[in-house]
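As you look at this complex, bear in mind that one protein chain is not there, while each of the others sits in place.
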Amino acid sequence: LEEPLLFEVGHVETTGVDLPEPSSAATRLGGMDRAEAIGLPGLSEPEAVRHYTRLSRQNYGIDLGFFPLGSCTMKHNPRLNEKVARMPGFADVHPLQPVQTVPGALEVINELANWLIDLTGMHGVAMSPKAGAHGELCGILCIRAALEARGDARKVVLVPESAHGTNPATAAFAGYEVEDIPATAEGRVDLEALKARLGPDVAAVMITNPNTCGLFERDMKAISDAVHAVGGFVYCDGANFNAIVGKVRPGDLGVDAMHINLHKTFSTPHGGGGPGSGPVVLSEALAPFGPLPYVVRDEDGEVHLVEEENADQYGHTQAFGRMTAFHGQMGMFTRALTYMLSHGADGLKQVAEDAVLNANYVLRSLDDVLDAPFGPSGPCMHEALFSDDGFAEDISTLDLAKGLIDEGYHPMTMYFPLVVHGAMLIEPTETESKAALDQFIAALRSVAGRAKAGDATLKTAPHYAPRRRLDETLAARKPVLAYEEPVAPSGQPTMSEQGGR
Amino acid sequence: LEEPLLFEVGHVETTGVDLPEPSSAATRLGGMDRAEAIGLPGLSEPEAVRHYTRLSRQNYGIDLGFFPLGSCTMKHNPRLNEKVARMPGFADVHPLQPVQTVPGALEVINELANWLIDLTGMHGVAMSPKAGAHGELCGILCIRAALEARGDARKVVLVPESAHGTNPATAAFAGYEVEDIPATAEGRVDLEALKARLGPDVAAVMITNPNTCGLFERDMKAISDAVHAVGGFVYCDGANFNAIVGKVRPGDLGVDAMHINLHKTFSTPHGGGGPGSGPVVLSEALAPFGPLPYVVRDEDGEVHLVEEENADQYGHTQAFGRMTAFHGQMGMFTRALTYMLSHGADGLKQVAEDAVLNANYVLRSLDDVLDAPFGPSGPCMHEALFSDDGFAEDISTLDLAKGLIDEGYHPMTMYFPLVVHGAMLIEPTETESKAALDQFIAALRSVAGRAKAGDATLKTAPHYAPRRRLDETLAARKPVLAYEEPVAPSGQPTMSEQGGR
Amino acid sequence: MRYLPLTEADRSAMLETIGAPDVDALFSDVPEEARLTGPIEGLPMHASEMAVEKHMRRLSKKNLAASDAAFFLGAGAYKHHVPASVDHIIQRGEFLTAYTPYQPEIAQGTLQMLFEFQTQVARLYGCHVANASMYDGSTACWEAVAMASRIARGKKRKVVLSGALHPHYAEVVKTMAKFTEDEIAHASPALQAQPDNDGLIARIDDDTSCVVVQYPDILGRVTDLQPIADAAHEKGALLIVVNTEPVALGAIKSPGEMGADIVVGEGQSLGVGLQFGGPYLGLFAVTSQKHVRQMPGRLCGETVDAEGKRGFVLTLSTREQHIRREKATSNICTNSGLCALAFSVHMTLLGEKGLRRLALENHRLACHAVERLSKVPGVTVLNDSFFNEFTIRLGTDARKVVRTLAERDILAGVSLGRLFPDNADLADGLLVAVTETTTEEDIETLASALEEVLS
Partner (left out) sequence: MRYLPLTEADRSAMLETIGAPDVDALFSDVPEEARLTGPIEGLPMHASEMAVEKHMRRLSKKNLAASDAAFFLGAGAYKHHVPASVDHIIQRGEFLTAYTPYQPEIAQGTLQMLFEFQTQVARLYGCHVANASMYDGSTACWEAVAMASRIARGKKRKVVLSGALHPHYAEVVKTMAKFTEDEIAHASPALQAQPDNDGLIARIDDDTSCVVVQYPDILGRVTDLQPIADAAHEKGALLIVVNTEPVALGAIKSPGEMGADIVVGEGQSLGVGLQFGGPYLGLFAVTSQKHVRQMPGRLCGETVDAEGKRGFVLTLSTREQHIRREKATSNICTNSGLCALAFSVHMTLLGEKGLRRLALENHRLACHAVERLSKVPGVTVLNDSFFNEFTIRLGTDARKVVRTLAERDILAGVSLGRLFPDNADLADGLLVAVTETTTEEDIETLASALEEVLS
């Protein structure tokens, strides 16, 4: 089923929305009336529904099968959350409505904030960041604001080699120099090496815990104490919070700031690449610097919106500014709060336990056919890490991953973390059943066997997907980033001959 | 992607609905507590969503492609209709609520009834029939009630050979003997033959207009007059109303009763086989006998529900009874009314015009490669009819149809009407674009060429569908109509080894 | 028009291919005097999605939605919580916009679902085989009576209906019987704690093709059906059991276990919702293999494809009217496919554990309501046994009480006067249903309001 481009089937005269014909009255557009053709083809509703339904079927999604993606926590998205987000009182309210008309919306933000604070053992939370990386930036800016407030112009942020790429990018964006922290042979931060580097020039250490090798940083508290001892702050990347939610509170380990990906741990849908949401929980030391706007509940239980004009009133005078125009990802807040209320404190603890149980089950069901570099040192957390050790010479991790597509699965995370050669990182999450894992394990065992035997058909996989391997080099060398109508000698220039199936 | 049966993946201890654990309090169930295991496996929500999403992908639907089904009017189902049907005031009201609490629901029924009356030029409408066949039965029962009311015990209903199978079935169900009416070589009812058969024993004639050959019965008015002249009634099968909606009113042609398939002409979704809805419009002679309950609007504009107890008050004392427990297919009424309001009188006329235009375009774009038995006599209405004349000896209409599946299409209606050998009936409807028709025509020309050339691969088509040809004989000879767990020697009896992909 | 893809240019090009001067030429077979020249008068012209939605929302808001009231209506239609994922699944285009699965190669989704549905219904009912759904409970009930007549081959003409059968169901049977000339024995029920099973049994004779009872019955009573089954079978009659609340069967014995031959019912409780009465979902099952070929409606069966893979098809369709014409076994053509899907998804989400818990939660709240309402001065509870619905007597015309309470957004139940308008003896009866959606606060609201109104 091939589907042509919209620009090949649509017409500028077709519309799927009935609107009155324009009247001939004079406009008051300042003489800027748009005269030229824009080039936007339309489709009637039947055509549009079919176009997008067909396109959708070229996608893979959680609703169709398992996503063994490390660090991405692709879990089931409950349908209740979608229903709640569409309630008119949430979906159909304007961010600048008089606050008297939106107490329920403010309560949602406040309730969710309280859940996040309680689950992490922290002191405050900045709700407005729009995604994980935006949350990281917010956290680092809080740290910088706190340091500046005490007149401390530190220059360096320490980041482990195995960190998500967003960590060093964020630190650089906030004006810091980034230095690596080495890892032990066991895949954890080298505490002694870190201590040796710490000093008065270090603004912060950014740690991921559980780390990107799927291991818990046993020395986390000692790391925090050491960083605090030299006047620095500890930023924790919360992308892997799903492994410990309800089991461990980062605040108890000395963390100063941590972003929470609501689209990972709290199951707001990924949507093919967003929207996400990245609130940042903050320690007592950093909370005063959190950005505007935010929401507080007073002693009478009433909720209030704090913005620039009334920050004094609520004692929040040191905010470092505003990260986005409005209040953050409200549509994600309603979903995440619904998810939390559904699970409750007991259910969230079970989430972490089942996620870790599933990961260890995958690890131990595969470590006889795939090399698990940190397997011997004990259980993993929520994800299982393997290397390409033992593959036939010309078969790569990428080949194995594309072979998995032919078995009906999305590939795992590949070549990350960088500390392991040909890394494969598998995070099953708690919403996969044992039966689903058993099927996946059987499929992966089979592909792994072919990789070891040097099965050449893996080099050209996938064979049964909507597309064979795509030429990414061509795409980057000669970028075609927008459609352009072919110059047609005659006939209909907007309808290609390529056809619709 | 194979999907196992629910009974192979589910467990009786698994549930996707959180409910409190039963208390130990005594029950008041009359001692009839259900003790034995029932055998109903459950799935958690993630598993259930995936099970049904995967199943859905083995289906074909209008959202995916064109349905060239004659007599079935598979048109686009607007999404607004789905949204409206889910409004709480329609979806969440009980049929026995005090009428004072449901004036809006009664207005919907009344508004829709008025649209149907105006569009058909009839006098009244029975809204409660649940589907087309149920509506036919309702219409025939009205006729029988009217005849009985005048003490007239007629025994015969005349039905054309080309009629839908439901017509004779309905007449038989209502206690009538069914006799055929012959057709002319042109594919229409033979008026003279009909007149010759008419007499005082004929209760009714059941006609489909446009008929199942896709032709308008030119002599409809003359037929009606002749039937009325001998004291009989004219029933018109409304399955093909889409061809003439807004262009011709059946009431103007002397029809006494006609059911309307809301799930055809008025676009309520087929849903893989229902629910439908089959209101029956009635002439002045039959309207007094329509069943209860129904809805009337008084002179003050107020709407009232008429049931057994208050039929006197509204002068509806001759109702033949009740066809169903409640008020009919309310959920379909809201969708159909939404559809009508969207199109309006002008849009509905355009519907018929575009439907007929599309059908004639298909007819004339194919009649050089396929035999069109009634093609020479002039334009068709909303569907184009072809025969298997010219196919290679061992290739059947069925083979061609299954070959069309491999081209990405649902087959057309086959072997119906019976009056044409190897008939293929194609109804494009008005919601297919010219581009979609051109693709279909190209595909059908290609398959027709193969059928003429005797391409043996057609005999085993489809090759690219989720299943190859299925053994229907086996299914009927040894019916397996419910799942039974295999007797497992050990382990988990509810989990087959067959696996999920 | 947003739903019509043809452009004016398309129309011209197509007319040219056809060789017609204009669209009206295609309608030349329609006698000119019958051809309308413009849009039908008196009807509005096309309207935008926004305008139509506004109009329909206005009508919707005129109704009191069940969720906005203290709600106690039942009598054959029950308000249950439907999981959000049910609606998500039935809105998948591949289910919503699919055709009847006559082409099994591209309809395995619908067919496998129907096979699972049939199995679920058969097990719930304690039966051998269930069909792929019917219009609703009342028409399924009639189809069962007609099937019993077919099995009796016209030699037995009497149908015995329990007085405690839903009166609308009885009305549908009587309406149809007028035309098929079956004789219907029926009377309205007496307000007693126990149904009059002995009286019913006494009415069964050798001319009886079937006996129809409801379980739990219209007054909410639960009784052992085995004696009735035995009595019917002794006279060569079939026992047809009607169930209007499938959730009950998570708590009480199945009709199949107690000797029923045909079990029919309304499936609306699971997945479908109230919808002012339709579309609903008729369930139909038989306990004996020998009756399968006499069943009405569609059946989905297992088979294999040309490569030997398991697959599903509609089968035994020689019973159906599109094939068998005047010899068909039922009036059903379209059924309730999408409602069957909703039912099946909801049942799958529940599973046996969830269904049993749901049933017991309904019963627990109903027990609480019985206890609370029995303390209201003037109220007498009729039932000894019940599941989630029971009858109370108010000592005054219940219809008026219902209307009065409706003004306060309390939908107190279904008055027996509405169901049995011809029987004044029942006028003070009120049928009260309680489900998992009912809160203790709702029950208190009803009880307090009754205390006030009845004093």
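The chains carry the letters A, B and C, assigned in the order they are written, with residues numbered from 1 in each.
The rule is short, and it goes like this: a contact is a pair of C-beta atoms (placed from the backbone, for glycine too) under 8 Å apart; a residue touches a chain by one contact, two chains touch by 3 or more.
If you're wondering where the values come from, they're calculated on a predicted model, not measured in any experiment.
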item	value
Hidden partner chain, touching residue among A:Val108, A:Val156 or A:Val234	A:Val108
Candidate in contact with the missing chain, chosen from A:His76, A:Arg154, A:His316 or A:Arg450	A:His76
Residue among A:Lys155, A:His421 or A:Arg468 that touches the chain left out of view	A:Arg468
Residues of subunit C in contact with the chain not shown	2, 48-50, 53, 81, 83-84, 88, 91-93, 349, 436-437
Residues of subunit B (touch criterion as defined above) contacting the omitted chain	11, 13-19, 43-47, 49, 53, 78-80, 82-83
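Just so we're on the same page, only the chains that are shown with their structure count from here on.
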item	value
A-C compared against B-C, more contacting pairs	B-C
Mean-CA-position distance for subunit B and subunit A (Å)	47
Geometric centre distance via CA averages, subunit C-subunit A, whole Å	46
Averaged-CA centre spacing for the pair subunit C and subunit B, given as whole angstrom	19
Numbers and ranges of subunit A residues touching at least 2 other chains	44-47, 49, 53, 78-79
Numbers and ranges of subunit C residues touching at least 2 other chains	1-5, 46-47, 49, 83, 85, 87-88, 93
